[in-house]
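Note that one protein chain is taken out, while the other chains of the complex remain in position.
Let's look at chain A:
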Amino acid sequence: MSTEAMIDHSVDATPTAARRLPLWAWPVGIFAAIAVLSLVRLITGRNDIASSGTLSAALALAMPIAFAGLGGLWSERSGVINIGLEGMMVLGTWGGAYGALIGGPWAGILMAAFCGAVGGLIHALATVTFGVDHIVSGVAINIVAVGAASFLAARFFGDLDGGSDVQSPPVAQPPKVGIPGIADPLSTIEQKGWFFLSELAALLKALTTGLSALTVIGLALFVLTFYVLWRTPFGLRIRSCGESPTAAESLGVNVYLHKYLAVTISGALAGLGGGFLSMVATNIYRESQVDGRGYIGLAAMIFGNWRPGGLLMGSGLFGFMDALQLRGGGAALHALLLLIALLLLALGLWQIIRRGRTIQGAVAIAVAIAVALIWVVTDSVPGDITPFAPHLTTLLVLAFASQRLRPPKSIGQVYRKGEGH
């Protein structure tokens, strides 16, 4: 059984490796995205579609999801499905607020990570030691965490001035950082409304000024995660636990230990996402403020093909859509219809010319024309759809991209030491 798995794996891995984008594709892709957004702005005349305000908000809305997804990445790479991210985030929101109240923002960050890690540890105990079905354990954690946070909030915030059973008093926020002296020149360029350059300036401004320290930490954790999981022996061992734990065991890897570590780290990262919500996105803990972001993080990670880069794009997409609909409403989303039409058109042409898939290409072009028609005849996306648009978009992209996904081979399976022989 284990040899079969190994053979499957090697056959499967080769095309994945060949498909991986080279490093230069990243800046090219980003520049192309900026150019297309700029084009859409010029055609539709909607200046807020890629303004620095929208992009800043997008980054702030994407971070909690990115944290959750990063947590999911650690766990799932070690072979443990982590649907409990939502609950670990909930624990993190309470931990962040409580830590920040008693010891300032840095204590809040540590406390958020710690509370999430406790959730992760429970998940590890259930799935790795007791062999509970991963989904069942995760759902249980989601339920218990909501109750626990609710109890803790009532116990610790209920009697405080400005707090209540469901809300904390205002807490100290982590400091904002940025490159000084760069905001004004970038604003000037952004205001000019030049093609491409203004959007580039807006993006640079959003990425270099007024960032929360926790955002910077989060982005650094992405780099760190990539380095640790793909460039160190420790990361290789964790990934081997997710691909084939019996093979890892035969090579002397302590599978239980590595799974425990990965799932606990996963919880800590999700907890940081929760802390971000209660300390950075706003400055209070509020019951149910996580509102499904853990699930979206998990979806973003799957859409990102269990890799940090893809996950970052997935959460970025969600954050961008959310920022756009919150700030601009239906009218801003309406402008995006044009973007979707352009993308589908490009995709259709690419399918026909480069890959010779006439039918798929024709369908894509037909849909592109339909979307363009909708854009021409309507003025706005209905208000009933706008709050749901980020979820819808992420779901569609997920469905569209899911044909090429390759999860870790042994994900969700119960591993028992010595049973592989």
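One rule holds for everything that comes next: a residue touches a chain if its C-beta (ideal position, glycine included) is under 8 Å from a C-beta of that chain, and two chains touch if they have at least 3 such contacts; residues count from 1.
Convention: contacts and distances are computed from a predicted model.
Asker: Can you pick, from "DNA polymerase IV", "Nucleoside-binding protein", "Beta sliding clamp" or "Phosphate transport system permease protein PstA", the UniProt name of the chain not shown?
Answerer: "Nucleoside-binding protein"
Asker: Of the residues A:Thr188, A:Thr232, A:Ser250 or A:Thr282, which one touches the chain left out of the display?
Answerer: Reading the full complex, the residue touching the unseen chain is A:Thr282.
Asker: May I ask which residue of A:Ala107, A:Val146, A:Leu236 or A:Ile352 touches the chain that does not appear here?
Answerer: A:Val146
Asker: Among A:Gly29, A:Gly131 or A:Gly162, which one touches the chain that has been omitted from the display?
Answerer: A:Gly162
Asker: Of the listed residues A:Gly178, A:Gly193, A:Gly309 or A:Gly412, which contacts the missing chain in the full complex?
Answerer: Selected residue, touching the omitted chain: A:Gly412.
Asker: Need a quick check: the contact residues on chain A for the chain that isn't drawn.
Answerer: 48, 51, 53-54, 57, 60-61, 81, 83, 134-136, 139, 142-143, 146-147, 150-151, 154, 162-167, 170, 277, 281-284, 286-289, 291, 295, 322-323, 326-329, 383-384, 386-388, 407, 411-412
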